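Once you've had a glance at the structure underneath, I'll fire off some questions.
One protein chain is absent from this view; the other protein chains keep their places.
Up next, chain A:
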Amino acid sequence: MAADQSNDAGRADDTDTENTDTAVTRDVAGGEDAPAPAGRTDLRRALAGVPPEPGAAKPDPVLTVDGVTRTFGGLRAVDVAHVEFQRGAITGLIGPNGAGKTTLFNLLTGFDKADSGSWVHEGEPLQSLPPHRVARRGVVRTFQLTKALAGMTVMENMKLGATGQRGESFFGALFTGWGAQEREITERARTLLSRFNLDAKAGDLAGSLSGGQRKLLEMARALMMNPKVVMLDEPMAGVNPALTQSLLGHVKSLRDEGMTVVFVEHDMDVIRDISDWVVVMAQGQVIAEGPPEELSSNQAVVDAYLGAHHDQVLEFDDEGNPVGETAELVAEMEAEEIGADAPAPETPASDASTPDAPTSDEEKRA
């Protein structure tokens, strides 16, 4: 119930903060903290009651993920027992390289096939749908390596995002009057482009845009689909710091319009700045969840990023053998390794001993 209220508030908010929307963006660009819109306060209040532990139930989940696994050879790239994503919130998904964040994105949006598991969006299962159907249901993604359609103009890129076009079917293109719909779409595209400061580029080929502008275009294009859930895969990667601020503003404005945002990011400052909730992954599993402020005090997160024994001074003798506490630690880790091996023989031993070793799913995706 609480969630319904927050949702309504968010929507009501939408209409009267229409002009402040851009103002928020500008403020952020200026480096000042903008006051959070009323909808967000409600949202934070709703999320405040959620226990900060992996797999915590949310008051109003828009996307619920259960038992998703994906293995590449012997490597279990994704093994998520349970995660819920709160409606209307910005959820940051973080974790070291190879944690399985992008693989999870690929699975949830149908770009990769899960070995097992289910995920439900608005009561409808998505796990057996091909990517284009997932997108049509309102779960729209962007890519880490931006996929601007380089040989087409910015405007054509935008128009492609519009759904339900009569002229997109073979016979519809020939025998229906799609002109009126096309004008409508063009108008909507123009509005979105000016919001993302790309209106001057409408006639240019997308290939001539800078990296940051391509990220903006990809986001604007996704919005042409009127998505319910926007999944952004590293929206800030390769973008210069000045543009990062404006991109962050745009991500926030998606939430302020009632969309749910899930995004992958490495930069902790960015996560703290815009996310309402953070899910931390490591070695394919969700190891922690919670509001962004509590992240740095979470032992599991610190361990995943820095290694479990990062604060210990390692001691060796002249021959390079570990001595003292370090020797105990090595013995402990070796014991763990053997223990980890026994129940899951298909897992390579190196997995258990090196939590931050880059796993191959990132490479495979690339």
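Simple rule for what comes next: contacts are C-beta pairs under 8 Å (C-beta built on N, C-alpha and C of every residue); 3 or more make two chains touch, one makes a residue touch a chain; residues count from 1.
The rule we apply is simple: contacts and distances are computed from a predicted model.
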{"item": "Identity of the absent chain, which is to be given by its UniProt protein name, from \"NADH-quinone oxidoreductase subunit M\", \"Phosphonate transport system permease protein\", \"Sulfate adenylyltransferase subunit 2\" or \"Amino acid/amide ABC transporter membrane protein 2, HAAT family\"", "value": "\"Amino acid/amide ABC transporter membrane protein 2, HAAT family\""}
{"item": "Omitted-chain contact residue, chosen from A:Gln165, A:Ser246 or A:Asn298", "value": "A:Gln165"}
{"item": "Given A:Val68, A:Ala114, A:Val140 or A:Leu254, the one touching the chain that is not displayed", "value": "A:Val140"}
{"item": "Selected residue (touches chain absent from view) among A:Asp66, A:Glu122 or A:Glu182", "value": "A:Glu182"}
{"item": "Which residue of A:Ala81, A:Leu149, A:Met268 or A:Met333 touches the chain not shown here", "value": "A:Leu149"}
{"item": "Footprint left on chain A by the chain that the document does not show", "value": "109, 111, 130-133, 135-136, 140-143, 147-152, 156, 159-161, 163, 165-170, 172-174, 178, 182, 204-208, 221-222, 225"}
